[in-house]
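Here it is, the structure, as structure tokens.
All protein chains of the complex are present and in place, except for one that has been dropped.
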Amino acid sequence: MSVIIDFSIFPMDKNEQSLSPYVARALDVIEKSGLAFELGPMGTSIEGEWDEVMGVVDACYRELEKDSDRIYINVKADCRKGRKNGLSGKVLSAQEKQC
Amino acid sequence: MSVIIDFSIFPMDKNEQSLSPYVARALDVIEKSGLAFELGPMGTSIEGEWDEVMGVVDACYRELEKDSDRIYINVKADCRKGRKNGLSGKVLSAQEKQC
Amino acid sequence: MSVIIDFSIFPMDKNEQSLSPYVARALDVIEKSGLAFELGPMGTSIEGEWDEVMGVVDACYRELEKDSDRIYINVKADCRKGRKNGLSGKVLSAQEKQC
Partner (left out) sequence: MSVIIDFSIFPMDKNEQSLSPYVARALDVIEKSGLAFELGPMGTSIEGEWDEVMGVVDACYRELEKDSDRIYINVKADCRKGRKNGLSGKVLSAQEKQC
């Protein structure tokens, strides 16, 4: 089953101007996974088998847990048998059908 | 770290009047986990350690994957060190502070 | 169309132990709307017509915007024609189908 998740994670206990250093650490973890991904303004889309993408979510949590006492996470998953190249395919498929 | 998730899962490939039979199967899995949970209209809140709650998400996915070709999942997690009885505590804490 | 939303809102710029005072202010707004609602650990479910529930989301945003420079919001909506008493009905419907 091809699983695409939209994933966002950030600490809630930092009184800092920007959360991007934490997002960057999660992004490093995602990149090292070798899975196809696409960074967006509100989250990162990651594609793989269920175990693979959930393994990345787990690894990102463990990275931020090191120095965060409160963490917020959002995962939205679309799991579909037989899908290929879902990251680019879903975008193209919608654009083709536009007026 | 106390993790509370709001979790919803449903198949997208069923042309049926109601998705509740599938929700019921996920609910059976959640109950068998022994974790504290609360069923709501739009999702189920589950409380436990990170590995425990993510294990339940995994088990629910595997249950529905048996006979679904497309599955949609939403997970929203609030992870907090040192929290106790978060399921009831979060609700009470907000109600106490109301005007 | 009966619309049920799961709704959560909180400020991200407060370095405070608890966000519940802000959740309580949103809850006051929700109560004043007169719509059916159910407060849960991770969000509040609200039922009404589309304009009604989105009006409540708008009013909660305006309440927190007064003294917050950064706000995070999550809305998950299930909109269905002909549904009655969805808040309790969705929960009962899943429970009836459990093993």
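So that you can tell them apart, the chains are marked A, B and C in the order they are listed, and the count of residues begins at 1 in each.
We take it that contacts are C-beta pairs under 8 Å (C-beta built on N, C-alpha and C of every residue); 3 or more make two chains touch, one makes a residue touch a chain.
Just so you know, these numbers come straight off a predicted model, no measurement behind them.
Here is the thing to keep in mind: the chain we left out touches A, B, C in the whole complex. Where chain B meets the chain that is not shown, the touching residues are 12, 15, 72, 74.
For chain C, the residues touching the chain absent from view are 1, 12, 50, 54, 57-58, 61, 65, 69-82. On the side of chain A, the interface with the absent chain consists of residues 4-6, 8, 18, 20-21, 23-24, 27-28, 31, 38-43, 45, 47, 74, 76, 78, 86-88, 90-91, 93-99, using the contact rule stated above.
The rule is short, and it goes like this: only the chains that are shown with their structure count from here on.
Between chain B and chain C, two chains of identical sequence, the interface residue sets overlap for the most part, with shared numbers making up over half of the total.
Note on chain placement: the centre of chain A and the centre of chain B lie 19 Å apart, centres being C-alpha means. Rounded to whole angstrom units, the spacing between the C-alpha centres of chain B and chain C is 17. Shared contact sites, meaning residues of chain A that touch two or more other chains, fall at 12, 72, 74.
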